[in-house]
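Can you read through this structure? Questions will come right after.
Every protein chain of the complex appears in place save one, which is left out.
Read from first to last, the chains carry the letters A, B and C; within each, the first residue is number 1.
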Amino acid sequence: MNQTLLEVQNVKKYFPMPSRLFSRKKEFVKAVDGVSFTVNRGETLSIVGESGCGKSTTGRMIMKLLDITEGKVIFEGQDITDMTDDQIRPLRKEFQMVFQDPYASLNPRLTIKEILEEPLIVHNFNKDNRSQRVTELLETVGLSRYHADRYPHEFSGGQRQRIGIARALAVNPKLIIADEPVSALDVSIQSQVLNLMKDLQEEYGLTYVFIAHDLSVVEHISDRVGVMYLGRLVELASRDALFGKPLHPYTKALLSAVPIPDPTVKRERIILKGDIPSPANPPSGCTFHTRCPFAQETCKLKVPEFREIESNHYVACHFAEELEEN
Amino acid sequence: MEEKVLQVRNLQTHFTSDSGTVKAVDGVSFEVGKGETLGIVGESGSGKSVTSLSIMRLLKDTPGKIAGGEILYEGTDLTTLSEREMRKIRGNDIAMIFQEPMTSLNPVYKIGRQLEESIILHMKASKKAARERSVQMLKAVGISRPEKIVHEFPHQLSGGMRQRVMIAMAMACNPKVLIADEPTTALDVTIQAQILELMKSLTTTTDTAILLITHDLGVVAEMCDRVVVMYGGRAVEESDVVSIFTNPKHPYTQGLLESIPKIGERVDRLQSIPGNVPIPSHMPMGCKFAPRCPHAMDICWEKEPSFDKVTTNHSVRCWLHEEVPQDESDLVGSSER
Amino acid sequence: MLRFLGKRLLQVIPILILVSIFIFLFVHMIPGDPARLVAGEDATIEDVELVRKELGLDKPITEQYVTYMKNLFRGDFGTSLKTNRSVSYEIGERFMPTFWLTVWSMLWAVAAGLLIGVISATKRNKWQDYLGMFGAVSGLSLPSFWLGLMLIQLFAVTLGWLPSGGMDSWKSYILPAFTLGTGVAAVVARFTRSSLMDVLKEDYIRTGRSKGLNERRITWGHGLRNAMIPVVTMTGLQFGFLLGGSVVIESVFSWPGLGKLLIDSVAYRDYPVIQGEMLIFALEFILINLVVDLLYGILNPQIRYE
Partner (left out) sequence: MVDLKVSNKEAYYQQTLENTPSKTPFAEFWRKFKKQKLAFVSFFFVVFLILMAFIGPFITPYDITEPDYENVLSGPSAKHWAGTDAYGRDIFSRVLAGTQISLYVGLTSVLLGAIGGTFLGIVAGYYGKRIDSLIMRMCDVLLAFPGILLAIGIIAILGPGLGNVIIAVAIFSVPMFARIVRSSTLAVKSTLYIEATKSIGTRPKRIIWKHIFPGTVSSIIVYFTMRIGSAILTAASLSFLGLGAQPPSPEWGAMLSGGRDYLNIAPHVTIFPGIAIFVTVLAFNLLGDGLRDALDPKIKE
């Protein structure tokens, strides 16, 4: 069997800006601007980045919830980029999504049972076994069958996220794209959900694409990690390599910016100057040059290539090698 | 010991709705000294934000009311002040910044005007002097070209910039206490680092005491001198920051510290606190943490522990650290009925 | 701002064209032969054909539309069947009385509505609020023609303070303007209340309080200024109800305006006048809303500074 489950090849998503009056030139927000990676069976690939970096947009393109402007998404060897809704429907059993906001991702007018049955109905599951399957799903995610007839508003955030996970599991998918699944939850609940996700992965051999902004969560859950900045991947490596030896200056700054819950540790931190530029008007050359402490003339002019510096460690920086030596 | 600017003693804030009264804050006590940063940590529903709004007496838009306790600012009990007297304190002696920088500034007025408003009000400054002070404050919070920013509207600024403006606004009248309610939660990590750095440098230069309300233990470890941990409307533990992190006494604090993933520390499985964050309308009678506590004993279900000092420097609300009173030991047996 | 304005202007043009087509087709939608209608019941077939030629009704419909539009741009709306005067003359004579009636109604309605709305919002769930809101929902439910008749009975007939109809002095305006504005005042009051209550829940209001501002400053300075933005848009739409309502009110108060002319024309089946009036009313309404959009842009800095 092929190792690769999902392949993302140079995908781009350009959102058209409201056109200016009397102007022929169409302008675009380049939300995702050429992202490539592969996801292997059974692994967890995380995509981290700050707001507006395009990580969620990438996830939605893989799910085909958004049209892909350019590039290809290949799932189990099938190119799904240009498939119509009807063509892709049977395939949707294979990849499912868990959303960030457990309050908004469940229809408040439906009971939990109706919510969990929906994927079964859409994918023509045997009618008689449906309620049994719903019970099974609830128990899998640590809820009881007594919860089936209740409405989403009667649950806490953590419980709702469990329901969201149960919905994604309903049709036995291979791949789950989790868009910030724990960031809306309380700290003491986050670890419950993270543990649940790890257990489910082991039990069902799931593959995760985990989209997040919290680096400590990412370090905990991932096998490999990609860092995005302004619509592009700037670094992609195994977890150990990325957290142990980050090569891109942005990754370094990001790691050092995370507050550490230990008052006895004092460390030098890299504070980036300025704000994240708008993806509607990204800087020239390396998009990070406006905030990079090591930026040089070349960085403003030339877009750095996303290259493999060490085995399976990709970086988009002109000076990755030199910076490493210092 | 140095002088305390703000002392909160046994604060009680109750919310009344048609289905009854909810004790959103029930018996919270702490003190903040000059130039000190006190962290209040807790999850949703812990009452940490209500505590901050109670201090500012900003419960007007909520069904909440201060039902008991004292809030002493430099010796004056704020709960007894009239609304007019309280207005003189707000923004002048005690200032506040909020979680949502995107919505905390009025969208229809320019930045300058919003800054000057409180300067004119509290410092009785002329318009021109207020403008100068505004520009000076914006410069102090690290905004380049402040002369230009005063003429801009909030929607023209980024989230990080707006939070800087909020800090400038709060610090404009040299408050003695700054209450920061989740000031960096809505911001990106790299911007959060900037804002935290700014707040740290401001306390060292101005001697302002900070009350930092947050759910992020990392932020607490980085910023605070002392920490109050809240759960279910109660303060459950209070100590200096190092003790809280290295020697937590309350099972909730212990659980919380174990359940967060930490950069650089690899574990296969995280410890987690079972159960859900408590719903204020379904509080158990005894210790509020009992349903989720790995050490829950019979007494924990019967009676709420009091908030007592275990060392001179460390208070905790837990039966594990308290001698069960003799005469009430019957209670333990009675629960078996 | 210019961009916003330009965009709005561009959006209005297709609507204007569609409205003109709609009104042009209006005469063609009347069951029966328009030429016979114009010529009169007992006209001979020759007469009818003559009228048809005169009106251009024998030509293809697109050509008729082009002619119609050309005439419109020259200010030629056709000739009244009843008076044989030009429609533009008839309308021109009646335009100002209706215009002033609606303007005065709007002014008092907005003033009263805003005041009631703000008081209700700030005294939420107190007697002022209940009184204001019950008054508003009553105002919304009153049949205006009945209110007009009752006011005439009271102030003109019984007390004799004000004239019962016609347009002779400033006193004549009081009763019709009050009657016409009642419904709008009610809508403005309700909308202002809910808009202001929403605004008062905003984070920046809490910021204002945390700065130590007093409630008056919060409500009138920070609250109302923001609450006005949606209120302005809504008020613009209310002009439509005023223009429509004027038809009824003018009939009650024998007001020499467009509304009365319209009802008389409908009774007489004076189609050129009806057509012209519909066009004028639609134009006026569209123009007013354009002005309101401008005001919206001025009030909302996010649009002003784009």
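To be clear about the criterion, a contact is a pair of C-beta atoms (placed from the backbone, for glycine too) under 8 Å apart; a residue touches a chain by one contact, two chains touch by 3 or more.
Note that the structure is a prediction, hence the values are computed from the model and not measured.
Engineer: Which of the displayed chains are touched by the chain that has been omitted?
Structural biologist: Counted over the whole complex, the chain not pictured touches A, B, C.
Engineer: Among the options C:87, C:106 or C:262, which residue touches the chain absent from this view?
Structural biologist: Among C:87, C:106 or C:262, only C:262 touches the chain that is not shown.
Engineer: Who touches the missing chain here, C:9, C:66, C:107 or C:286?
Structural biologist: C:286
Engineer: From the list C:87, C:187, C:200 or C:213, pick the residue that touches the absent chain.
Structural biologist: Only one listed residue reaches the unshown chain, and that is C:187.
Engineer: Per the definition of touch given earlier, which of B:212, B:257, B:277 or B:296 contacts the omitted chain?
Structural biologist: B:296
Engineer: Which listed residue, A:51, A:107, A:284 or A:298, touches the chain dropped from view?
Structural biologist: A:107
Engineer: Touching the missing chain, which residues of subunit B?
Structural biologist: Interface with the chain not displayed, on the subunit B side: 19-22, 275, 279-285, 290-291, 296, 298, 301-302, 335.
Engineer: Which subunit C residues touch the hidden chain?
Structural biologist: 14-15, 18-19, 22, 26, 29-31, 134, 137-138, 140-146, 149-150, 152-153, 157, 187, 190-191, 194, 234, 239-245, 247-248, 251, 262-263, 266-267, 269, 271, 274, 278, 281-282, 285-286
Engineer: List every residue of subunit A that touches the chain not included in the displayed model.
Structural biologist: 60, 63, 65, 88-90, 92-93, 96-97, 99-101, 104-110, 118-119, 121-123, 146, 149-151, 153-154, 164, 167, 171
Keep this in mind: only the chains that are shown with their structure count from here on.
Engineer: Which pairing of chains gives the most C-beta pairs in contact?
Structural biologist: A-B
Engineer: How about subunit C: which of its residues touch subunit B in the complex?
Structural biologist: Residue positions touching the partner: 200-214, 222, 225-226, 229, 299-302, 305.
Engineer: Give the list of subunit A residues in touch with subunit B in this complex.
Structural biologist: Those residues of subunit A that touch subunit B are 50-51, 156-159, 186-192, 194-195, 198, 213, 215-217, 219-220, 243, 253-265, 269, 271-272, 275-276, 291.
Engineer: Taking the complex as given, what residues does subunit B use to touch subunit A?
Structural biologist: 43-44, 158, 160-161, 188-194, 196-197, 215-222, 224, 241-242, 245-246, 255-257, 259-264, 266-267, 269-274, 276-277, 279, 292
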